[in-house]
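Reviewing the structure listed below.
For this depiction, one protein chain was excluded, whereas all remaining protein chains were kept in their positions.
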Amino acid sequence: MKISARNVLEGKVVKVTKGATTAHVVLEVAGGAKVTASITNEAVDDLGLKVGDAAKAVVKASDVLVAID
Amino acid sequence: MKISARNVLEGKVVKVTKGATTAHVVLEVAGGAKVTASITNEAVDDLGLKVGDAAKAVVKASDVLVAID
Amino acid sequence: MKISARNVLEGKVVKVTKGATTAHVVLEVAGGAKVTASITNEAVDDLGLKVGDAAKAVVKASDVLVAID
Amino acid sequence: MKISARNVLEGKVVKVTKGATTAHVVLEVAGGAKVTASITNEAVDDLGLKVGDAAKAVVKASDVLVAID
Amino acid sequence: MKISARNVLEGKVVKVTKGATTAHVVLEVAGGAKVTASITNEAVDDLGLKVGDAAKAVVKASDVLVAID
Partner (left out) sequence: MKISARNVLEGKVVKVTKGATTAHVVLEVAGGAKVTASITNEAVDDLGLKVGDAAKAVVKASDVLVAID
């Protein structure tokens, strides 16, 4: 599947925390930065996500803000 | 200003493309990945964004999808 | 690629309108409903989207509001 | 109330799962597709959502990604 | 129509700027604050939005970030 999102960052799952309905999945992406995704528990189960798995952080351009110091 | 977004990726502006109302700003972040932000033209002017500037890509955890091959 | 988004609606491209930076792509999905996506012009070119193509509308659960009359 | 969102899919509530703060509401929309919304528990109570209710899935065009195989 | 979004701010349209596909609509809400919405040109036409109209800014709780100085 190819997707319209402009931002697809290759990475590895380093942490999975399931809540009552919402899970936080932390990926380590290129350069060592950590990216946190808030997704449904069903998605974690559906993708079988666990620490060590290769995974991508996918972000639509319209969901990226820019900030400067 | 400190923000609740879990994802703040340090980078540098490498491209700014203004449309009629919406601009695309591309940042090169750690590890060399490119991140595209779709923001308003006013935001580009307000932050005075231009190629070479240090800038951060800010993404709320709830706006990050996870994908696997 | 498998994605965490809970909503993946199979459909067909029925209209593509490119703006200066942002394009509107209308898909007809199951049951005949029309779904409009606002994506970047680059995404349209990258996916080579044109009328008649099979395509999916992908929406994160956290981006769906619920309304009642 | 009339809303700017381009995507308003008529449907029926088929599942409501409340978490600690976030609820997942699944609607069956035209053509039988299922759409999952992640909304606050307060919203579920405020709208009195329960299985069998008529309800609409509302999605802003800028929150729809497009994917192809 | 009643909607799940937790944030519905009553206001008045003070500016409408149409782009090629995307429009910016500025509302003045209670307390005099200005809120900018980026919506489709079709939405502006569909709602017949023009300066002086009563209108509401609707924002899902999951789209609100919090910041502190």
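Note that the chains are named A, B, C, D and E in the order they appear, and that numbering of residues resets to 1 at the start of each chain.
Rule of thumb we're sticking to: a residue touches a chain if its C-beta (ideal position, glycine included) is under 8 Å from a C-beta of that chain, and two chains touch if they have at least 3 such contacts.
This is a predicted model, so every value here is computed, not measured.
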So that we can see where the missing chain sits, which residues of chain A does it touch? 17-24, 36, 38, 62-63, 65-69
Given the full complex, what residues of chain B touch the hidden partner chain? 1-6, 37-40, 42-44, 46-47, 56, 58, 60-62
Please identify, in ascending order, the residues of chain D that touch the omitted chain? 1-5, 19-22, 40, 42, 60, 62
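Note that in this section only the chains that are shown with their structure count from here on.
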Taking the mean of the CA coordinates per chain, how far is chain B from chain E in Å? 23
Centroid spacing, where centroids are CA-atom means, of chain A and chain E in whole angstrom: 29
Chain A to chain B, mean C-alpha position gap in Å, rounds to 17
Per-residue multi-chain contacts in chain D, two or more chains: 3, 5-6, 24, 36-39, 43, 47, 56, 58, 60-63, 65-69
